[in-house]
Each structure stands twice: as C-alpha cells, then as structure tokens.
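Only one protein chain is missing; all other protein chains are in place.
Chain naming follows the written order as A, B and C, and within any one chain the residues start at number 1.
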Amino acid sequence: MIRQEQMQVVKQSAIATNIFELTLTGQLVLDMKQPGQFVHLRVSDQMEPLLRRPISISSINEKTLEFTMIYRAEGRGTKLLSEKKPGDQVDVLGPLGNGFPIDKVEVGQKALLIGGGIGVPPLFELSKRLVEKGVKPIHVLGFQSEDVVFYEKQFQELGETYIVTVDGSHGSTGFVTNVLEKLEDDFAVYYSCGPTPMLAALEKLYPEKEGYLSFEQRMGCGIGACFACVCDTTEKIEADYVKVCSDGPVFPSGVVRV
Amino acid sequence: MIRQEQMQVVKQSAIATNIFELTLTGQLVLDMKQPGQFVHLRVSDQMEPLLRRPISISSINEKTLEFTMIYRAEGRGTKLLSEKKPGDQVDVLGPLGNGFPIDKVEVGQKALLIGGGIGVPPLFELSKRLVEKGVKPIHVLGFQSEDVVFYEKQFQELGETYIVTVDGSHGSTGFVTNVLEKLEDDFAVYYSCGPTPMLAALEKLYPEKEGYLSFEQRMGCGIGACFACVCDTTEKIEADYVKVCSDGPVFPSGVVRV
Amino acid sequence: MNRLATLLPGLTLKNPIMPASGCFGFGKEYAKLYDLSQLGAIMIKATTPETRLGNPTPRVAETPSGMLNAIGLQNPGLKKVLENELTWLEQYEVPIIANVAGYTTEDYVTVAEAISQAPNVQALELNISCPNVKQGGITFGTDPLIAEELTKAVKAVSSVPVYVKLSPNVTDIGEIAKAVEAGGADGITMINTLLGLRLDTKTGRPVIANVTGGLSGPAIKPVALRMVYDVAPKVSIPIIGMGGITNIDDVVDFLSAGASAVAIGTANFVDPFICPNLIEQLPAKLDELGFNTVTDLVGRSHRL
Partner (left out) sequence: MNRLATLLPGLTLKNPIMPASGCFGFGKEYAKLYDLSQLGAIMIKATTPETRLGNPTPRVAETPSGMLNAIGLQNPGLKKVLENELTWLEQYEVPIIANVAGYTTEDYVTVAEAISQAPNVQALELNISCPNVKQGGITFGTDPLIAEELTKAVKAVSSVPVYVKLSPNVTDIGEIAKAVEAGGADGITMINTLLGLRLDTKTGRPVIANVTGGLSGPAIKPVALRMVYDVAPKVSIPIIGMGGITNIDDVVDFLSAGASAVAIGTANFVDPFICPNLIEQLPAKLDELGFNTVTDLVGRSHRL
C-alpha cells in the first residue's frame, strides 16, 4: 500500500563525491515488498523546491524499520536533502511502482545485474534477495570515474563484481558493455538500472534473454495520475504507452521504446 | 556602514509564548552604533520566503561581537527563523536606519521609555546606554497578556519599570496610556516603539515634550531605494514623505502623520 | 445543516473543495489513498473525441514555487472514458465535472453531447484554455467572440450545466468571462495555467519537449486570485476558483475573492492527501474567522 509518512533520518553520509547514503526509519518500511521500488520525497517544507523527488530504495531492513537510499546531490532538491541530519524528518510517499521480479529466476541459476552510475542503488537490495533465495548474482557496475564509485565491497560480498569506469580510473576502462562482451552468458535473467542508452545497448546485446530494466522519467504525481512520466511502447505489448511511476519503473526488456 | 554578512547563531531560546531571543555573532556588530537601528534578515537560502525580514537590534555586545534580537514567530519567515540552531548561519544586512538619539537628554535627567509588545526590544539597548550615560530611565511596557511578557527583570535592573497588560493578567490592566496618565511628567525626553495607535496616543498625551518614535512599515529593500516604506509627514518638516527604513525607523514626534 | 454545503448549477456539493482537471486522472490512483466520496466533486482529466497520446517527454519541469506541464491532453478518448472511467467512478457518491477538450467546435460538441449523458456527470467544464496544444485549445479562450460561439454550441447539446474554463493568458479576462456568460455558460472555472518556459541552462534547450508549458502552483496564486477578484463582480454566474491553492488560507482567499468553490491542482502532487486534509480543516477555519457557512464567506472581500 502507498503511504505518506514523516520518516526520521537515522543517518546520512557522503560515500563518494556528491553521492550520499541516507537511512530513514518509519512504519512505511513494512510496506516495501520488492527491490526496485522507489519513494517520492519532499526535500523542504517550503514551497520551493515544490515537487517531490523520486529516489530508489537501495536496501530495506524490516527488523529495524529502516531503509536506505543512495543518491547524487546535483540540483536544488537533492542538495537540500543532503543537508538533513539525524533526527530530522523527511516527508516520504511510497513505496511506489513495481520493482524487479525475483521469481523469474530459479535457485541455483545465475542472474546478471548491470548498473550504471546512480542506477546502481536499487540493484543492491535485489542482489541481497537473490542471494537469499539461492541465486548467484553477477554484478557489472559502470561509473564515470573512481571518485563516484560506491558500494564496491558491498556488492563483492554478495557475488562476482566487475567495476568499469569511463576514464579507467578504477576497474576496467569503458562502458559496462565492454565488460559484458567478455563475460559468459550463462545467466538466466538480467536486471538493469541506469541511463537509457545503456538499457538500449543491453537489449541489443541480449536479444534472446529475459531482462528487466528500470527506467527514469520526470515525474509529477509519482502515482499514475498526471501522465507526466509516460514512455512509448513497442509492439510487444498492447498498451500504447506505459507510466514509469505506476506501471514501472521496471519493465520487461523490449516493452519500452528506447 | 551597511554591510551584508553571514552571521552565526550563538543561541536562540523561547522567552515567552512564540517570542524568541536570538543572538548572532559577526563583524557586523562593530558597525552597530545606535540603539533603535534594525537589521534585515534572510530567513532561508531558498526563494521562498523571498523577502528579508526587518528586526530591531535589542542589545549589542561589541566585546563578544554579539547582538541580540527579540521577535515574535508569527508568519512563515519568523517561524523559519525560530528554527535556527547554534552554529547555523543567518544572512544579515545591517545595521540599518537611524535609531534613538541619546544626546537629547542630559546626565541626571529622566527619560521615559514606552514600549508596546514586540516594540519593546529596541528600548533595551537604549535603556542600557542611557543608564551608562547617567540618565534615569523609566520603563512603561505594555503587552497583551502575561504569557507574552518578556524582559521584565532586565528592565527592572536598569530602572523603574511598569508592566501593563490588556487583560490584566500581569502588572496593571489596560494600555500604557493608563499607566502614563498616573505618572509624573518630570522626564526630559520620551522614547517609544510599538503599534502606531500607541505612538499616536503618546503624541496626544505629551504635545509639549520632546519625543522619539520608532515606526513600522512593510519593506522591500530596507535601504531606501524602493519607496515601499514611505510615511506621510506633517507640516513640521519640509519633505512630503519619509522612508521608515533609511530616514527612520525613529523620527522626532510630530513628523510622521499618524 | 452542513456548513460546507455548496449549491451550484447542476452541482450539489458536500463541500467546496475538488481536485482540478488533469491533476487527478480519473480518480483511480487517489482512490487507493482515500475515499473519493469525501470530495466536493471531481474534475476529471480532459476528454477528447479520440484517444490522444499527448506530447513527447519531458512533460514537466519545476520552477520557483511552481511547475510547467505540457501533457498535451493525453486521454483514452471519449468511448473509453465513458466505458471504463466514468462507470468505475459510479461507485463513489461524488459529482463528476467532465473536462471537455478538442481542436474544433465539432470536437467539443461531440464530447459534450455524449459525456453529459453519463449518469454521474453533473456538469461540463469546457477547456478553452489549454496552452499545450498547437491548434485550437488556447485560441478558443483568448477571443471573446469565439469563446461565446463555442459556449453556445456546447450549451445546445449538453444535458448538464456548462462551466467554461478561462485562460489567464489574456489582456482582459473580464471580457472573456462576460462573453461566455452571454453564450449561456452556467458557471466559470478559472484559471488554467500561464504560458511559461524553462531552459536547460547547460544546453540552452527547452526542458519541456513541447518547448513551452503551462505554469501552475503557488507561484501563480496572486495572478489567479486577482483574476477571480476581477471577474466575480462582472458576472452573475458562479466561479470555481483555482491556481496555486496549497493550504486552507488559500481556500479562504479564493472564496473571499468571489469563488463559490475551489479546485486543487498541482498541490495534489506535493501532498496527495491535500483535498481531504483541506476539507477537514475548513470548519475550524470558518470558526476562526467567525463565519457560519462557506456561503457566508463567498465574496466577502467585495463587501468590505
């Protein structure tokens, strides 16, 4: 169920250049069922910045009623968010959307998780759940450069992890696809979140594979009412369009026209 | 000289219902020369609330580079201001305007200081300076009710102090004029800050006395450029109007048409 | 007696607060959050004769205390709105105001005639003010003669009262208001969005794919309020006011300026519970201001 709650900041820290890890606590955590869902945050009580910001859920801890997000402080809203301190309240609407389905892969199979930049966070909870289930995740994570790499260790603890940076300052050099081309394709399903060109490249690279891709769009309401976040679809589905906020953000590969 | 400075919050506390005492520190304090001047504060780094808020300087400590304001948290801006914590920065423009002249009263003479509600604060620094000079201040301070009375002790330490509340919940009952009518008028000068009807009543009560009155107006720039804060004048001066922010806020009695 | 009750042509409202068209879809999403029967009414999304896919994305952009949108009237088209949306909405006890849009008089007439016959549609809202469609839309709202003619044409076929939604992008909104009143409008809704632009500073390109978009949210409240205050004394038909309402004081201001009811658009995105919250806060606010009923408050600024 979607709820609105004043959640409390448990901790916040910078984990890479302009990249923050923020943990909130509240009852809303109990409704977070799927990796890949997101929350819609108010960053200020004032009327400016006005709109909520969509941020993916990166990890969930039902026991402590905590969840964590990882985001880049870039514009006005995320910068304000990065100033929140433990004890501060954040107005959270969520959990929103449909996440990554983990029932598409069987115990003992391999799953390929491909993340690009600030698209990496939702893959973390996904990977944890796959490991819990007995699936073997392989992580291929692309970043611009060393100073914005995060969670390398955390992913390594869950499974095989390849880091690639555009400028080669950490891991191998280039794009995730440079790594993928060299990997065996003995995985059952691939999951990805990152910039749209990367998602498009994946669909081309694995035309026969089952894949689940998480998309981004500018949002208004975040719950499906305003039609801000629509994407055109391919012939693969009947609907003429999908809404990223309520039909997605995760779609099976081939559904969204990229 | 008028300066703009990011000053630091030293302390802030509620001293009566919705009434806050805020102390800031910074170099700008060195330019505060006169009791009755004010500062123009930004209460947020965001664009909303947009305008600065004019608040009187209530006391000045050149040694510690600190000054104190007392204000009522009422609208959006002052409410935000009341949330500032020690260590936070506040964007201050000041000192602004012309304050109460203390050279109009001689050593050994009496001065009558009349404050109404949130007009009381600037009289505190004034009284301190008068006492320092060897002038005897008499304070008549009017408030709505007991819960919004502040600084009673502080004024008592400086001189004779009468408190009057509209509802009689503290001190005597009624308006400052009810007290004043019973007081001897053996003072050389009177000084006042408070609601305009009170200032008007004082001018009527003491037509022969030298008086200095501090006025309020909605402000834009706070420095005399935008003509937002003008007041009509009487025949007493040549100018057709005065600006509260730069010609005032303190004017000799009889100058501003009330 | 219900202090919040508001009677308008075709509309018996439990309270004067309703979501604005385009900001509430056809209600399904908000129905998951609260009971829609609480609402005074629902202004559903603009309906056109055929399915419309709207403009390319990005369709929204944030601005200081506001937002731009250029959705482009995306909607499933008349047939599906009747079959899927309005039928579904029948489960709630809430009057529906159907927002009617199009490119030609024909379009408006077609939609108006059919949709006004749906059992829960109690009024139409003629959208002659959408700034986000290239032809039609806005021109209907900026020329008094055309606005009057269109109103007449729609009135001739509608089975329910017709409200006309005015554009703020005009020199004299009072003139348009009087024209639609002369055309037979039963009420006025105002305002639609102000035409605005945001550029991506890095690239110089418009942020919104459609280039310009409609400005809404708190930023426009002073303009909207001025227009309601201006139009109210000039017409004898009621006004449903909107534009930047985000809190109960804003509601009071629009009623004071002469609106008989209000609609909430952008604020739904900031706080999805805004409509029921404001409805709940209204009685206490009336008490605070010393008014018995909402009707007593309407137009008070003109009586001072």
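Things worth noting here:
Heads up, the rule we're going with is that a contact is a pair of C-beta atoms (placed from the backbone, for glycine too) under 8 Å apart; a residue touches a chain by one contact, two chains touch by 3 or more.
If you're wondering where the values come from, they're calculated on a predicted model, not measured in any experiment.
The chain not shown here makes contact, within the complete complex, with A, B, C.
Considering the whole complex, the residue from C:Tyr163, C:Tyr229 or C:Phe269 that touches the absent chain is C:Tyr229.
Panel shows chain A; residues 47-48 of it touch the chain omitted from the view. Contacts to the hidden chain, counted on chain B, fall at residues 1-2, 4, 42, 47-52, 77, 93, 217-231, 240-241, 246. Contact between chain C and the unshown chain involves residues 63-66, 68, 142, 169-172, 194-199, 201-206, 212, 215, 217-223, 225-226, 229, 244, 249, 252-253, 256-257, 289, 300-301, 304.
In this section, only the chains that are shown with their structure count from here on.
The most centrally placed chain, judged by C-alpha centroids, is C.
Chain centres here are C-alpha means, and the one lying farthest from chain C is B. Centroid to centroid, with C-alpha atoms defining each point, chain A and chain B lie 54 Å apart.
Each chain gets a centre from the mean of its Cα atoms; for chain A and chain C, those two points are 36 Å apart.
Between the Cα centres of chain B and chain C there is a gap of 47 Å.
Annotation for chain C: residues 64-65, 218 touch two or more other chains. Residues of chain B in contact with at least two other chains: 47-48.
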